[in-house]
Each structure stands twice: as C-alpha cells, then as structure tokens.
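Apart from one protein chain that is not included, each protein chain of the complex appears where it belongs.
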Amino acid sequence: MCHVVNKIFFFLVIIGVPLSVAGSLLHWSQTLMFIVYCLTIISLAAFMGRATESLAVISGPRIGGLLNATFGNAVELIISIFALREGLIEIVLASLTGSVLGNLLLVAGLSFFVGGLKFKRQKFNVYDARHNSGLLMFGVIVAFVIPEVFSMGMSDAEAISLSTGISIILIILYLAALFFKLVTHRGVYQHVSDQEGGDHAHEEPEWSRKKAMLVLALSTAAVAYVSESLVHTFETVGETFGWSELFIGVIIVAIVGNAAEHASAIIMAYKNKMDVAVEIAVGSTLQVAMFVAPLLVLISLFFPVQMPLVFTLPELVTMVTAVLLTIVISNDGETNWFEGATLLAAYLIMGIGFYLL
Amino acid sequence: MCHVVNKIFFFLVIIGVPLSVAGSLLHWSQTLMFIVYCLTIISLAAFMGRATESLAVISGPRIGGLLNATFGNAVELIISIFALREGLIEIVLASLTGSVLGNLLLVAGLSFFVGGLKFKRQKFNVYDARHNSGLLMFGVIVAFVIPEVFSMGMSDAEAISLSTGISIILIILYLAALFFKLVTHRGVYQHVSDQEGGDHAHEEPEWSRKKAMLVLALSTAAVAYVSESLVHTFETVGETFGWSELFIGVIIVAIVGNAAEHASAIIMAYKNKMDVAVEIAVGSTLQVAMFVAPLLVLISLFFPVQMPLVFTLPELVTMVTAVLLTIVISNDGETNWFEGATLLAAYLIMGIGFYLL
Partner (left out) sequence: MCHVVNKIFFFLVIIGVPLSVAGSLLHWSQTLMFIVYCLTIISLAAFMGRATESLAVISGPRIGGLLNATFGNAVELIISIFALREGLIEIVLASLTGSVLGNLLLVAGLSFFVGGLKFKRQKFNVYDARHNSGLLMFGVIVAFVIPEVFSMGMSDAEAISLSTGISIILIILYLAALFFKLVTHRGVYQHVSDQEGGDHAHEEPEWSRKKAMLVLALSTAAVAYVSESLVHTFETVGETFGWSELFIGVIIVAIVGNAAEHASAIIMAYKNKMDVAVEIAVGSTLQVAMFVAPLLVLISLFFPVQMPLVFTLPELVTMVTAVLLTIVISNDGETNWFEGATLLAAYLIMGIGFYLL
C-alpha cells in the first residue's frame, strides 16, 4: 500500500510543481490554484518525511531525533513565515491552533479509533504518556494562557516583551526535553517488551545520505515556493466558500500542513504500534507549541508587524480543553475505539464552532 | 429498612397525587403546594426507579442498561420540558447545572463520606473511573465551555445552530458510550473479583413485566402532571423565601429531581458496593450532560423560545471545577471519608455562592 501512496505523491509532485509555477505566472483561478497548491504541498511533505526518516536512520537515534524535531513541522513553519511577512498574524496564530487541535484530536482520534476497530485494547508506554502530559500542560496551558491574561493589562510593547521572554523559555525547555529523552534518560522508562530503539538501530535507510539530503533540500525549496503562492489565495478562497480567515487557518491550513503525519499515525495504529502513533500525534503538538510557535514569535521581531503569543479566546479555549481531554484520556497508557471517537467528537464540535464564528 | 421507605413513598403518593389535583384546582397557598408537589414527585420517582429496575432485570443487561439510561432522569426531563414550554430557559439551564453539581458533589460526596465512616478504604473499578473521567471531560468541559466562549461573538441564530450541532454530537457519543459499555467492551475491563454482572443475571425482579410497565406508565403520567403544577409555583416561592430563580433551579429542583438517586447511592456505599454508588452518581451526571441537556436543546427547537447550550458564567465555572475535582479525587478508584468531605465542602461553597448571587 505504501508503494502505491508513494507513487501517487511522486506523480502529484511531478505535475503539481510545474502547474503551481504556471498558475501563478498566468494568473489562473485562485480557487483552482488553492487546490493545486494544497495537493502539491501535501505530496512534497511526504517526500520531506521520507528524506528525514532516512537521515534519522543513518545518523543514529540522537541526531535522528533532532532532525525529526527540526524538520517534522518544517512545512508549517515555512507557510507561517511567509504569512508572517505579509503581516497575516491572525492566520499564523489560527494555523498554530489548528495544528495543536488537529494533532491532539484528529490525528490521535483517528489513530485510536481505527486501531481500536481492529484491537480491543491498545497499550503504549505509560511513562511517555505522563511525560507528554506534563509538557502539554506546560507548553499549552501555562505558556499560552499566561500571556493571554497578562497582556490584557499591558501595552503592545510589553506584550511583545512578555511573548519574547516566554518564547525563549519555551525553546530552551523544548531542547531540554530532547536532551532528557535522547541523552540523560534514554531508555530509562522503556518497558522490556517494547524496546523499539533496538530494532530501529538495525533498520535500513530508504535512501542514501546524499540522496536524502538532496531530496530534503529540493522539496523544502519547493514547499517554500508553493507556500508563498498559497498564502496569497486565502482571501479569495475565503470569499468564495464563505470561510472566515479563522476557519481557513484553524482547519484548512492545519490539515494541509499535517496531512503526512495523519497518514503515518493511522497506519502505525492499525499495525498496533501505538507508541509511534502517539509519538507522532502528541510529539508533533509539543513541537508546534514549544518550538514552532515560539520560533515564529522570535522571527516576527525582524518583520514590520510583530506577533505576540496572544491567541483569540476561542483559539485558546479550544486548545486548553483539547489538552485537558487528551491528558485524561491518554494518561493510563491505553486506548480503545471509544476514546478515539471521543477525541473526534471534540474536534467536530470545535470545527463547527470555528465554521460558524 | 427498604420496606419501610417503600411504604412511606406509597403513602405519600396515595395522598400526594389527590392533594396536588385538589390544590391546583382550589388555588391553595402556592408555598404549601410547592412542598406537596416536591414530596409527591420524590415519591413517584421512587416508584419509577423500582419499575425501571424490575424491567431491567427481566430484559437482561443490554436492554436494561438502555432502560436505565432513558428513564433514569425521566423526572428531570419532564419537569424541564414543562419549564421550557413556559420559556423558563434560565430555570432549565440552572436545574441541569444543579443535577451535575448535585450528582458529582452531593451524591458522590455523601456516599464516599457515609461509606468511609464504616470502611477505611473503599475501592471501585479503576477502569470505569478513567472511562468516566474522559466522558466528564468531554461532556461538561468540552461540550459546555465551547458554546459559552464561541457564542460571545455570534448572533443568536448562530448560537442556536452551534448548540444544535453540539447536541446531536453529544447524543451520538452518549449512544456510542452505551454501545461500547454494553456491546463491544462488555466485561472487558471487569476485575475478576467484582463481576456483579453475573450476580445481577440471577436476580429476581420485584414486579412482573406487566405490573412494572403499568407502574412506570402511571407514575410517569403523574410526575408529568405534578411537574407542570410545580413549575408554576417557582415565582411565588422565590419571592416568599427570598430565593433567586438561579438558586431554585440549581439547588431546589436538582435535589427534588434526584432525591431517589441520592438515597440509593448512599445505601450502596454503606454496603461497600462502591461500583454501584459511583455508577449512580457519575453515570447520572453523564446522562444529564450528554443526553438530557442536548435532548432539551433539540426539543426546544419546536417551542417558541429556543434554548442554546449557553450557561451563565457561575453555572459553567461551578460545573467545570466540580468535574476537575471529581476526576482528581476518583481517578485512583479509591475513596475514604475525607474525599467525601472534600466533595461536600465544594458543594457547600457553591451553594452559598448561588444563594448570595
């Protein structure tokens, strides 16, 4: 199945990239181009994922972990930087929200649900679950709620100072979490039965180092190019479909930016590799909250319009409730189809809310 | 002891129903009639409970579970429909809040406290506790907080659309939870020691199917009649005692509507059957949040005044904190008298708050 998917993505890239170039030069219908851009980015993201995975296998678990951590949300980072340069702060914050919600509720929900249709009870490392719960609580609830509340009584400049300080702390703690997981406590919390690190070491990389780096460089450049064009279609597309900027950011951009992760997580859950499925869903959320979001705040300092780490109230409340729900559901290191259905129902409720807003 | 209680309830019904009819026809003092109505409803609810229980035993666990789920909060549903028809949306939302608070804090609190006076440590199924925690988080925190926050920036029509969508999702997930518990995962999470399902199967029903259905039909009709009269006394009673509509709804209606459950849960805890006591308290809360409340929203679509799923801020905050407290206290599957005291103290704090408001 994977082979077929890879071929489809290859085909989509082969025609998507030229079409993207042609379309933006010849000013084709923006709604049509929006669809072309989205499909092209999804396909390019799949290539970036495979290249990163190959490099991770070649470089060993430590550097591999770092690579995954850096390139895992590269697409989203690139789209956001272009949006930020245009001053589209609302869309960037909305797409960060969408990534958090999409990973925690849609990706994890689908994984638990699909996996649960095949297996009655699926288990994953309970220590990882608790470690992730602490980080979710910190990265989303502490680090996002504090600037929201404090900035109410602050000038814009003070709010930017606060956001900058929080962003630096978030990135340092994210790096510390990698150091903890890959260096000081590597393997400490592993069950004897699921030492996948061992298997991983003997894995064969799909591509050679050279080929992987070339693919990564080319697809990153292509994503950057297409993302810039994508950002310019938002206004027209919103008017055409009656979608608000918030809905585009929270739901559409988030699904496009995370499509590759959605697929892998569900496949892993179906193979009963719940540790990997959870790592993709929750790990990706943490990356967005503790690395991508603060990095964008810092990058925006060099742009005309600075982005504070201050979400709208609906964005903040959906993220906070999504985190609380995920913690309560995943903290026991077990899942079933109904827990997946609960997460999906929560995503649906939030989706309706953002659509109507 | 149960026999004596049953006789008292029989006696109360025998004189309560005629008195209710006479009182409303002859326009007796509304304050007096308020007390008569309340006692009559409590007694009728006990009969409905016994009839449902008999039918559940006869029909086997699956249909029995469905019956309990449907008729468990029938009294409250009936009172609320009459209040809704009168456009008393505030009282309906308040009584839903009161049911959630009453079940989570007062019923569970009294059960844990009374049971804990007799037993040092009482245990119940930890898997059920976690399953319930996830549902409480979803049913109260996600599904009630989202419309509150989103409706701030919406027109009334949009808020009703959002509430309708959320209500449909809540009811579907509630049915899915029953399907999960009674069909796909029946007995999967049971400890070997507490397979009460087995004992339950051999239980003798108190009444025959025919008698049970007759009692259920008659007492439901009587509750409906008396409830309608009760709703009309709220205004006068509020003025007489200096109670706000909010206090009547949250505290008084909730206690009347759930009196039968209060008694059973405490008796079960005193017999150290904590699984049943928790099931009554938390199960009833989930029924209110995920079935009764959304059903009322949908029913209100056919009435002149539609009810959105938007509580007042004090209602929402008390429910959210009650859920968080319950999850933290019950998640380990163990209770003692002090945990009961903590829940009761929380109820008392909220009661004072609603009284003073």
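For reference, chains read A and B in written order, and residue numbers begin at 1 within each chain.
Everything below uses one rule, namely that contacts are C-beta pairs under 8 Å (C-beta built on N, C-alpha and C of every residue); 3 or more make two chains touch, one makes a residue touch a chain.
Note that the coordinates shown come from a computational prediction; the quantities given were computed from them, not determined experimentally.
Colleague: Based on the whole complex, identify which of A:Leu55, A:Ile327 or A:Ile352 touches the chain you can't see.
Modeller: Considering the complete complex, A:Ile327 is the one touching the chain left out.
Colleague: Among A:Val57, A:Leu173 or A:Ala212, which residue is in contact with the omitted chain in the full complex?
Modeller: Missing-chain contact among the listed residues: A:Leu173.
Colleague: Among A:Cys38, A:Leu106, A:Leu135 or A:Val215, which one touches the chain that has been omitted from the display?
Modeller: A:Leu135
Colleague: Given that one chain is not shown, which residue among A:Val21, A:Leu117 or A:Met154 touches it?
Modeller: The missing chain is touched by A:Met154.
Colleague: What is the set of subunit A residues that contact the non-displayed chain in the whole complex?
Modeller: With respect to the unshown chain, the touching residues of subunit A are 130, 133-135, 137-138, 141-143, 145-147, 149-150, 152-154, 158, 161-162, 165-166, 169-170, 172-173, 176-177, 180, 184-185, 188, 327.
Colleague: Contact with the hidden chain only, please: which subunit B residues?
Modeller: Against the left-out chain, subunit B lists 120-121, 313-314, 317-318, 321-322, 324-325, 328-329, 331-332, 336-339, 341-342, 345-346, 348-350, 352-353, 356-357.
Keep in mind that, in the parts below, only the chains that are shown with their structure count from here on.
Colleague: Quick one: how far do you have to rotate subunit A to sit on subunit B, C-alpha fit, nearest 5 degrees?
Modeller: 120
Colleague: Just give me the whole-number Å value for how far the CA centre of subunit A lies from that of subunit B.
Modeller: Each chain's C-alpha centroid was found; their separation is 41 Å.
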